[in-house]
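The structure under discussion is supplied below as structure tokens; questions concerning it will follow.
Let's look at subunit A:
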Amino acid sequence: MLSVNGLKAKVGETEILKGLDLEVKPGEIHAIMGPNGSGKSTFSHVLSGRDGYEVTGGSVLFEGQDLLDMEPEERAQAGVFLAFQYPVELPGVNNTYFLKAALNSIRKARGESELDAVTFMRLIKEKLKILHLDDSLLKRAVNSGFSGGEKKRNEIFQMALLEPKLAILDETDSGLDIDALRVVADGVNALRSPERSMIVVTHYQRLLDYIEPDHVHVLAKGRIIRSGGKELALELEEKGYGWVLEQEQAA
Partner candidate 1 sequence: MSDQAPTGFETWLVAAGSAAGEHEWLDRQRRHAAEQVRELGVPNTKHESWRYTSLKRLLETGFSRVDETRVDDLVPAGIDAYLVPGLDSHRIVMVNGHYSPRLSALGELPPGVRIGALREFLTSDPDALRERLNAVIGPQQPLFSALNTAGSDDGLVVLLERGAILERPIELIHLAVGMEVPRVAQPRHLIALAEGAQAALIERYISLNPELYCTNSVLELALGRDATLYHDRIQMESPQAFHITGLYLDQAANSHYQGVNIGLGGAWARTDIIARFSGEHAQCRLQGLYLAGDQQLMDYHLDVEHAVPNCTSQENFKGILYGKGRAVFDGRVLVARNAQRTDAAMSNKNLMLSEHAEVDTKPQLEIHADDVKCSHGTTVGQIDAEMLFYLRSRGLSASLARRMLCLGFAGEIIESIHHEAVREVVAEQVGARLESAPLD
Partner candidate 2 sequence: MTSTQAVDEIVRSEYEHGFVTEIESDTLPPGLDEGVVRAISARKGEPEFMTEWRLKAYRHWLTMPTPHWAAVHYPPIDYQAISYFSAPKRPEDAPKSLDEIDPALLETYEKLGIPIEEQKALAGIAVDAVFDSVSVATTFRESLAEAGVIFCAISEAVHDHPELIQKYLGSVVPHTDNYYAGLNAAVFSDGTFVYVPEGVRCPMELSTYFRINARNTGQFERTLIIAERGSYVSYLEGCTAPQRDENQLHAAVVELIAMDDAEIKYSTVQNWYPGDERGRGGIYNFVTKRGDCRGARSKISWTQVETGSAITWKYPSCILRGDDSVGEFYSVAVTKGRQQADTGTKMIHLGRNTRSTIVSKGISAGEGQQTYRGLVRISQRAAGARNHTQCDSLLIGDRCSANTIPYIEVKHPSANLEHEATTSKISEDQLFYCRSRGLTAEDAVSMIVNGFCKEVFNELPMEFAVEAQKLLSISLEGAVG
């Protein structure tokens, strides 16, 4: 589904990603772990098409299409979804209006018809329940005045609504207390399916207690230096990042 080959990217003059390889198959959950400054966020931003990053080498293919050549909305329409680490507040932009526009843009791109108001509302309410979100959210402006936990839940709620093929969760656990973390993880787990892949980017192993990955990768200095199963995460938790880094240097 996603195939990243030798991806290099820089911010300004600094090279952050230095040849990253990653292969994600349908239905798989990949966790990308790494110390601060390893390039985790850069990777998710490059996948989603954010400005300010210059790709200097390598390729990213999503279902055979060159992802890097696509506009952010084209990526979303193709089925790539980024759950932001810091969702921006959009004062004055009504949530319902926003969700409807987003969903219909994506449906249109898929060749599906736009939803009528009734069907749309029914769908929305159903998805809200998954994330234990209140109806009042629909009347508010997007992320505006939301607490940290609400913002993260809202991201997963949008993911539930837009039903992407590939979801990238960028530090979704940061700033969440344990109850909120569980709600978010339950939401994510409810969305697992054989057709849907996920890349879970996180600093801590904690989230992986709730969202069980198929593969764990350690990202350091812009490259994946180690890959393994879910047990790798536990090992990291126990021994810290220094352990892999040392092993890497020794090798």
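Heads up, the rule we're going with is that a contact is a pair of C-beta atoms (placed from the backbone, for glycine too) under 8 Å apart; a residue touches a chain by one contact, two chains touch by 3 or more; residues count from 1.
The candidate set was assembled so that all candidates are chains of the complex that A comes from, given by their letters.
Since this is a predicted model, take the numbers as computed values, not measurements.
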item: Subunit A in this complex - touching candidate among 1 or 2; value: 1
item: Touching residues (chain side subunit A, partner candidate 1) in the complex; value: 48-51, 71-73, 75-77, 81-82, 84, 87-88, 90-94, 97-98, 101-103, 105-106, 109, 141, 158, 162
